[in-house]
Each structure stands twice: as C-alpha cells, then as structure tokens.
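Some chains have been omitted; the remaining ones sit where they do in the full complex.
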Amino acid sequence: AEKLTVLLDWFINPDHGPLIVAQEQGLFTKAGLDVEMIEPADPSLPPKLVAAGKADIAVSYQPQLHVQVNEGLPLARFATLVGTPLNSLVVLADGDIKSIADLKGKKVGFSVGGFEDALLKAMLSKHGLTLKDIELVNVNWSLSPSLLTGQVDAVIGAYRNFELNQMDIEGHPGRAFYVEEEGVPIYDELILVTHTDKRDNPALKKFVSAIEAATVFIINHPDEAWEIFRDSDKKKLDNELNKRAWKDTLRRFSLRPAALDKARYNKFAEFMLEQKLIDKVPALDDYAFGLE
Amino acid sequence: MIRSIITTLGILLAWHVVILVLAPPRFIFPGPWDVMVAFVDNFSLLIENLAITSVEIVVGLFIGCVLGMLSALLLISFDGARRWLLPVLVVSQAIPVFALAPLLTLWFGYGIAPKIIMASLIIFFPVSAACHDGLRYAPTSRLDLARTMGASNWAILRHIRLPSALPAIASGVRVAAAVAPIGAVVGEWVGSSKGLGYIMLHANARMQTDLMFAALFLLCLASVALYFSVNRLLDNLLSWQADTTRHNQFQYSQQGTPRQ
Amino acid sequence: MDQTLALSIKNISLSFAKTTIFDGLSVDLIAQQWTCLLGQSGCGKSTLLRLIAGLQQADSGTIEYSEQLKSSINNIAYMAQDDCLMPWLSVLDNVMLGARLRGEKNTNASSKALALLEVVGLSQHHASMPATLSGGQRQRVALARTLFEDCPIVLMDEPFSKLDAISRYKLQNLSAKALQGRTVVLVTHDPQEALRLAHTVLVLSNKSPNISQFASFNSAIPRELDQPTITAHQQKLWEYLQ
C-alpha cells in the first residue's frame, strides 16, 4: 500500500467526518492507500510541513491558502472538504446586539487565524463601520468562554456548527452572523492541499475518490455514519457537542470534493487583494487544481 | 503519606470554597465534584496518557539535567566559552514554542522526540545556570589546595568544584523537577495526539473543562510526586551538607536556660 | 543555688552517634571569676561551652543558672573556636553585629566598637571586609565582637590561638581588664595562658570523671609570667595534663 501522511488542521472533529469515515470503512485501504492522520495543535503548522515536504496532504482553509501562496509556500488545493464558510460572527442570542451595526464601540474577540480582522472589516463596512469603531481583542484559545463571561461582546472566528452548539449546551445560546451574508465573498472553509510538485501524484485521485465515497455514505446514512465516526475514538469523541455538531456539519460537506469552482477562487483572491492580505493575484492554476 | 492526603483534601476544600464564593461559570472553573466525575468517566483515557506524559517528563528531566550540567561544565572550563555561550543560552530560553515547533517537527517528526526536546529545553537553562553559579563560586582555599597538590584542571573540576557546587546544583535540579511537567505539556503542543497535554488542549478546545481539570489534577499529582522524589534523592546525596548547616528552628537545649 | 555561683552543671551526659563525650559531668562555675578549661584535643571542651551557651542539647542532666542571670535577656557572650565573621559585613559592622541583631538603636555603638577595634589593634582595618584579613586579624575581630557584647557570662573558645606571642600577651591583659567582674570560661591549649588568667583551672578528659580541678588561685589576674603562681605550677600542670 502507498503511504500517505495527512495533517489535520486541528483536533479530530466532525469537520473531518469524511476522512474518518473513509479510514474506518477501509475505503483508503481498498484504494491501496495507507493513510496516517496527525492532529496538530497549531493550525498554521500543517501547510508549512506539507510545503517543506514532511507530509503529503494538509487540511487547510481557503483564505489561508491565498495568504500562504502569497508568502511563497508551494501549495496547491486539490479537493474541498467543506464547501461553504463555517466562520461566523457570534453574539449572545439574548444580548443587545441585533445587527452588526450595533457593534459600534464594542469589543470583538478573535482567535489569531491571520485574517479574521479582514473578514470583520468587510462585514463592518457593509454597515458603515470601520475597524476603528470597535475594539479587537485576541482571545486566542477561548472564543466561547470570553463571550459567555462578557469579556467581549462578539467573537469572529467562531464556527457555526461548533461554537453555537457549545454555547447552547452551556445554556447561553448564541446568534451567528454568517460572513458570506455580510459582504464577504463565499469561499470553501476546509480544503485539502498538497505540495505543488506532487500535483500529479496518482494517490491523490484515489484519496479523493475514497473521500467522495465516504461523503456520500455520510449523507445517505447520517446516523450510522455518526456511530462510525464516534466509535473511531469513543473516549474522546463520544459527547453531546460532537453529536450536535455532526448534524450541523453534514449538510456542509462538499459532495464533489474534487471539483474546483475557479470563479469562486478568483473572486476571493480579488477580495483578499482588496483587503491587502495579499499583494498580487496569482494565476489560479498555480495554487488550485481539480482532479478530473 | 498522610500529609499528602491531607494536603490533597485541603486543596480540594479550598477549591470548593473558591467555587462557592466566586461562583465562576462551570465551563471556566468547574467544581471538584464535576472534575471527579470526569476523572472517573475518563479514567482509562487519562491513565494511558499520563503514562506517555510521564515518560516524556522523566526522560526530558534526565536529558535536560545532563545537558544543563554539561553546558555548565563547558562554561566553567573554558573561560572563553562563557563569554560567548552564555548569551546563546539566555536566548535559547526566550524562544517561544510556536517559533520552535515547526523546526522541531521538521527535524524530528511527530513522535515523542520533539516533546522530550521541548521538556529538556525548558529544564536546560535553570539547571545550567544553577550549576554554573555553583561551579563559579567554589571557595578559593579549596582550589588553592588542589592546585598545590598538582591537580589538573579536570581533576579540580571533578573533585573540588563539582562537589562544592552540589548544593547549588541540587537547587537547580529541584527547580527543574518542578518545571519538567510543564515542559512536557508544552512539548505536546508541538503537535501530538497523545499525552495529558494533548488531552487538556483537546478538552479545552471542546470546552470540556471538567475533563481538562481532571487531566490537570493528574498532572499536578505527578508533578508533586516527582518533585518530592527528586527532593528526597537529593537530600540523601547531600547528607554531608546537613551537618554543617541547619534548617530547622533553633531548639533551646536546657530547661534552666536563662533566655526566653 | 549558692549565691556565688554563676551556674551549676549537674550530672550531664552526652553522646554522639558512637562516642560518649560526657558521662555524668558536674561542675560549678563561680560568679565573676575566670575559669580556664584545658584538655586534650577532642575531649569535649567546645561541646561543654556550647552546652552552657544553650546551643547543644544534653542527653540528660541540667544546667542551673543563677537568678540574676535568668532575669536578663542577653547574658551570654560566646566566642566560638571558628571566628565566624559575616563575610558581607565590614569589620566594624561585624563587631557591632549583636547590636544590629537586637535592633538596638544606640548611636554610640559604633564609637564603642571603634574603641574596641583600637584595643585589638585593628582600627585602621575598621572598613575592611573580613575576606581581606589574616587569620589572626579575624580572630581579633571576633574577640572585639565578644567584648562588645558586654555580658555577665563570657564563653571563649581558644580566643588567642592564632595570635603571635606579643599580641597574645597584650590581649590577655586587655581582656582581663575588660572582663573584670564577669564570669569567664576560657578554653585554651596553652598552660601558661591558663595560669596567667585563671582563678580556677579545670582539666577535661575523656575518662570518667570527665572533669577535675587542677588548682584555684586567688591572686589578681592577669599575672605576670615570672609570678610564683605561674612558675611554680607550670611544670605541675604539664605533668597533670599527661
């Protein structure tokens, strides 16, 4: 079997459903692949290691990809795991922020992902505000706790399938403002990237096919798939939060992981350029390809 | 033994009181009972990961101490080395994990090695500094005597400076023993899927604060056990020191003594 | 307790790990007199001094102090065999250590200390640090520190051992004068010194009875070296010690 090292973006969570299910169902093995998945603690690390040739595939985010490519990392997207943004601006449901315009003069927490401030800027500008009208606070590890304890009035970088459930379980439901509805072009949240030199690696195709099969299985048999996912590491994954997040994540998995929406990438690249997160728009072919 | 149980109970009580008085949200600071439940529920998970972290701690402590002592020896043996190496050592201390993590993973992969390196690195400086100070301040009279006996620099180092520095070195090793667990945990941030540090990070990200505290509690127990083992070991090694110094309070010796 | 006694050591026993040092030792110290303690190296002289100073716990037995001593606080000055100067204090501050430790806000402490340094011949070294002194100079600082304490009981463990013959002679005289009216216990290895300064000469030994009185003299101290007390007893003491 051919060995493939996959670096996840974060600890295993329902976002990785297709990967885990494919692994558990032996889809990778059937395709002649020996896949090892590794969890990092710092989401910015996996792309670097793939770029350095220390792993074959990394789970990353589309906005980060633009930044990475701009910084000269030899990376290219070859598949999409989650085809919509998950990122959102979250406030307390019973708080006094009903619209983004209400953020004026408030504190907004963010986790340093590298571009949250740009998202926020775009969202604010739709409501006639600028970053100067709010106070940005890096709350690093603790998005929901800082919101729940009133340290900040809103957080950007919270996942709609995750933090919302988390807050609900804690008894303080939140309200999400979806980035793509508030002036940010739509993008793929979770993508798979590889080194540009490895774009012709035939294993990638087998890998994506396995994922596609797993995704279809998940959509068709959500409860069974949940059990498979949960049982892959029962000790860590079997809890209320994952169960709920699973439900909310299901409908966001990309049904055609190999397909590349070129317009979407180009449009988002333009947006990134506008936000000065990147300083040129490279040719799409250089950093994204689909697998026919 | 009894004492450590009482201490543990005392901490639990203090904890409970804090919960009662400050009433922090459960997802920030859970009460002892919640943690206990999480501990029991995840017992085998915790123990498995404790084993891994313990290995990292002990190996890291060992390597860090050995390297720290070696570097102190180097610093003291070569007067030139000291001037140039010391700044490098200080710098090594100021580098945050996430700057090192990519390099470590790049060079050492994802196994246990980078965690041990991290733990060693954190321990390295306190030990090295303490050793170096101890070695520096050997009493002149002992050095002079050794020199008249025709001792080589190496023999002086080994037989005079090193034993003279032992109390200082012991101090450094004690600090290292207390710092090693955090070293291993920080090492697990470098990227791992195992160990108490991973469990804590994971639980923290999931807001499973009770599990995080259960892991934390275990880590603390391990730390205290390690510290006191090392402490006892060092005290045994340094029994000669006890004769010339005294830590306990002064004892009046005679009932008829005229002073109060 | 007899009024003329400063303290009375009763039936003290003491052993370290393997060796028995004292086995039922009893001795009385007469108030306001000099008692000189001689004995072989390692026989327990320093240990006895530490017992009196309350620095060493006996296995059994008691030490009774006179009523007068019990009433005051700082009543024993102890000069150890080792000079024990504090390396971080200047010579002057070392002499005044007692005042500092007791928190005495006495403005003339330093002039008193300077005067004592003058007496021991170290006034020009008053600002030096102990590490720059010679062995004998360190011992003289320790002596000055002991005299500074001005206590009714003074315990001195070989206070002149590191001094040259001339300085020793002078400082014996000075100490005798300065400590007039005090109860002094002096450990010494020099029989001549004992005969010059003692009202009572005690000899300690390892064998039971641990202590024996060699002689007691009534004449004023310090005695001159050619005084009959000394010349007559010197040979006798030498033999007694053997």
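Structure notes:
Per-chain residue numbering starts at 1, and chain names A, B and C are given in the order in which the chains are listed.
Rule of thumb we're sticking to: a residue touches a chain if its C-beta (ideal position, glycine included) is under 8 Å from a C-beta of that chain, and two chains touch if they have at least 3 such contacts.
In this text, all values refer to a predicted model and were calculated from it rather than measured experimentally.
Beyond the single copies displayed, the complex in its entirety has a chain composition of A x1, B x2, C x2.
Following the convention adopted for this analysis, only the chains that are shown with their structure count from here on.
Chain B has its Cα centroid nearest to the centroid of all protein Cα atoms in the structure. Chain centres were defined as the mean of their Cα atoms; on that basis the chain farthest from subunit C turns out to be A. Looking at contact counts per chain pair, the maximum sits at A-B. If you average the Cα atoms of subunit A and of subunit C, the two centres end up 84 Å apart. Separating the centre of subunit B from that of subunit C, both taken as means of CA atoms, is a distance of 48 Å. Distance between subunit A and subunit B, defined via averaged C-alpha coordinates, is recorded as 38 Å. Contact with two or more other chains is made by no residue of subunit B. Taken together, the subunit B residues at the contact with subunit A in this complex read 25-28, 42, 44-45, 98, 101-102, 105-106, 109-110, 188-193, 198, 201-202, 204-208.
Partner subunit B is touched in their complex by these residues of subunit A: 10-11, 38-42, 45, 48-49, 52, 54, 141-142, 144-145, 148-149, 166, 170, 235-236, 239, 241.
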